[in-house]
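Every protein chain of the complex appears in place save one, which is left out.
Chain lettering (A and B) follows the sequence in which the chains are written, and residue indices restart at 1 in each chain.
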Amino acid sequence: MFSNTESGFSQSMSSPRGIAIGAYTALTSDLNSGNWNPAGLTSMQEWEFGISDYLGTRGGTSGLLLQSLGLGKKISGKHALSLCYLPDKALEFIAPAFVSITDASGNAINAKFDRSIAHHQHYSFGYGYEISPGLSLGISANDFETKVSDTRYSIDSNNAIQTKIYDYSASFWSLNTGALFKINRNWSCGFLLKNILRLDNTKLPDDLQDYALTIQKSACLGAAYSGIEKLTLSSEADTRKNLRAGFEWSVSPSVSVRAGLYLRDFPDLALEARSLGIGFSWKPLQLDISYINFAESGNRNGIVSRDILTGLEFSDIDYSPFTTDRISLSATLSLARSREALAHIEYVEMLGEVFTAAHKIYAFRPLGKARVRNVSPKPISAKISFFIEDIMGSPTETKPYRINPDELLEIPFYAVFNDRISRLQSVSIFDGTVYVHAEVAPDYDDSYQTRVLVRGRNEWDGDILSLRYFTTPADPEVLKFSHNAIAEQKETLDTISTLRQNMAKAKTIFESFSGKASYIKDPMTSRDYVQYPSETLARRGGDCDDLAVCYASLLMSAGIPVGFVDVIPPDNPSDAHVYLIFDTGIEANNAFMISDNPKRYTIRKNANGDETAWIPVETTALRSNFDQAWNKGAEEFFTDTEVRLGILKGWMRVVDISTEF
Amino acid sequence: MNAVKISLTSIFLFALSLFLTTGCQKPGPIEIQDDSNLINMKTVETAKDSVFGNPGVDTIGISGSPNFEYYGKLIFTAIRYDLPAKRDSFLNAEVLLLDKSKPIIRNGRTLTYSSLDAGSVVLNIDTLQKLERRIGLPFPSKDTSAGFIYHFKGPYTYSPGASCSWKGTGAGLVGAFEIPFTSAAAMNVLNISPTYISVTEPLTITWACNNPTVNITISRQGNQVQRGWEPVMQLQVRNTKAGVTIPQKILEMLPVRHYQQFLFTFSSDIRFTTRVSGYPDDIMVHCASIHNVLLSVRP
Partner (left out) sequence: MKTTITVFFTSFLLLLFLSCAFAEVKIIALSGSVHIRRGIEENWTKAALGDALKPEDSIELGKKSSATLLVDGKTKIFLAEESIVDVSDLRSLTQDDLLLLLAMESVRSVPERPSLDEGMPTQQTTTIHGASRDESPPETIPDKESGSKTLRGTKTLYDNGYYATCILKVKAVYRLCPDLKAAIDTRIMVADAMEKMNVRNEALNEYVSLKTEKLSDSQKKLVEQKINILSK
């Protein structure tokens, strides 16, 4: 038998899915969440409209009865509101006219009832807020009303019995608050405080206080596990010593089977009810059916004794000691145009680190690749966007790529960095996000977090191709230096023919540069560290890379095209070396003007496609004059290219430092 | 795409119709089973012929009933009083055989009937006193002999469930008779809570009584002409719980605004009808154990 404190679970009966699973606090994710765990409202679709009915027996009336009618709305992606109208959520008691009353004339008085007590919940308002993708909070407010109709008798002066019905009512609001936390992909937990606050509007008279609805406060903690494919397990317990456990098995993408057990009186764990259910999902429409069967009929036959009724407390009107076995049905429709993800990023591969000096190249050279799969049944056009918040102004988007259904495509993505990247002094790790967006939708279909390593400004990967990016011909210090050097020799230069201008300028700049800088074979200045020309000029020295970069910048600032000659001797790779080669601008057929010995220059096509004579210069020969540096460079170049066939064999490269990438 | 649209629409319409069709039904209430043993309640019409109440003895609603349901009565009651100023207990017996052929009519109204001589009447071993029944008629006031009435009042030597008998020698038309009966179970009110009448509280009475049913008559003070108690209502109780709780609803019906005290008469009785030769009508044999309690109304 029920004790005075026995009341059953904090249970709403508005969701057949919830009824079937039983332990729903950690799983609730739809419009009906307001009645279960309001934090679950944040999982709603844009708009949701739901109806639920039940087939049951109560108080002698059996048939299909309306449980709830609800409307939910998602706002700005993080907020969710719900309103449920519960026209028949009621718990009514009637004390029939228990004694026959006859007047003096022997006429029986037919009173409809002695007293009727009705508890209703008409509305439920819910609000959910998504703090982060894995954490949501919610609050719901439920209004309750109690109406007592009392039949009273009186004897008038003629000794006739008069009957009159007096109505009394009381109402209050009860608040619930809940939280949903997605621990990881497989685990989630829910917490609910039910009836945590009660706000009374009106009260019943003192003599009827026994009939007032005294709802209990309770706390419930639930956990759900979905690590097993197609299966979700859930359980929860509350402070009323009740325990529930259930599961949902996705037989197919559109059909789910559910079952649950309701236990009470922890730790004795007496069985209170068992449930079964099935759900059908078809695009925006969800249909659910459940059946709950109570182990003890107890007071569930529509009759209760007065003694038992007095002093009973409830947590919810729906689920009470008087709730009978029932079949529940619901239909939920998402009214908004729902958008399904068309593409999914399976993996992101970063192709390397970002060197600050070379950051511009990633506008054209892929920074990474995203493996994108078309998860829709139709071909899609997908674009990848990449974004690092701190060093990019906005995501960089690729061109669209066509992907056939179920096809996996590797899409390279790029990055356009802003000025902030240039200020990085040392290696830093940034969070980059890769987005895929398929078709014309403005929202991202999927995103993938990846780590991007961005190198400091002076760090060099040792690749000659990257060395180019340390040249700064437009640097004010570089411009100033070369300008001054040329200006100083202006008179001399003016006497030199146009054809030889480049050579003359190169010589002038070299000799000005060599006077002010020195070659520092400092063990600290490794091949991985390159100074910018302004730094080399300021420090007045550097290693071969620094000097080559500086001299190249100086020549380029004077309008002389330059290339790096990168040599990695096969017999001694640690002797890798970089020197310069610059365009004299003298056409091949006039190259004899440079020297009688064609080994002192090399014929190459310049940017215009013309074959001109280029002169190699050993920039580390700073103590020498230009001619000596040229001699050394030419000797190195001829030996490496013609004698040892370095370019042919691949251990030597000549890389033009173009201002175009 | 069209097929999809149609299917979706039809499903939604189905759901909507579900809602519409179920909107009309209301769930039925749960019946509170009251375990009250109160069977019925009856109001009692104010006695119009109170002038014919027996003087000196209050037997309440048994004799002097204006309904003339039974013309002949053999009444044996064991009466106890628990009034604030009076505690008393005694036995009371009464025999009255009305002659239907001799009504006493005044102003077109039958006030009563003349009563017959039944010879000598004995209850067990006690002989009842044979008295002339005098009726005071109004308008004009005149005493009239209206036959005989037999009466007895004695000490409270009541044995419930005892074999008793009425014996009469008979006279005139009425033949001799001997009517055995078993005395009714004793009624002894043990406790009343609260000890006052309040329309906001039920009144719970416990008693010691073996009778299957208990009758409760609640009476108010009579008018000045007829002192005594006027019954207001009668309650019949199934004696399953050795007591009863009279709900407020019943108590509310009492004219508590006009009267400050009410007499509660608890009666355990047996009654049956019999015939006596020479007497044309049924005779009601009634035996009762009565406990009267006076309660005041809580201000």
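The rule is short, and it goes like this: a residue touches a chain if its C-beta (ideal position, glycine included) is under 8 Å from a C-beta of that chain, and two chains touch if they have at least 3 such contacts.
Source: prediction; values computed, not measured.
The hidden chain, counted over the whole complex, makes contact with A. Of the listed positions A:H483, A:K516, A:R539 or A:H577, the one in contact with the omitted chain in the full complex is A:H483. Across A:K230, A:K378 or A:K605, the single residue that touches the chain missing here is A:K605. Residue-wise, the contact with the chain that is not shown comes from A:F592, picked out of A:Y85, A:F266 or A:F592.
Contact with the undisplayed chain is limited, among A:V257, A:M350 or A:I647, to A:I647. Considering the complete assembly, chain A touches the hidden chain via residues 360, 363-364, 399, 465, 473-474, 482-483, 486-487, 490, 493-494, 497-501, 505, 556-559, 563, 570-571, 573, 588-593, 595-600, 603-606, 611, 631, 634-635, 638-639, 642-645, 647-649, 651, 653-656, 658-661.
Just so we're on the same page, only the chains that are shown with their structure count from here on.
Chain B meets chain A in the complex at residues 4, 8, 11-12, 14-16, 18-19, 21-23, 25-36, 38-46, 200, 232-233, 248-250, 252-255. Within the complex, the chain A residues that touch chain B are 51, 53, 58-61, 63-66, 69, 87-88, 90-96, 98-105, 114-116, 118, 151-155, 159-161, 207, 282-285, 287, 299, 302-307, 309, 322, 329, 331, 333.
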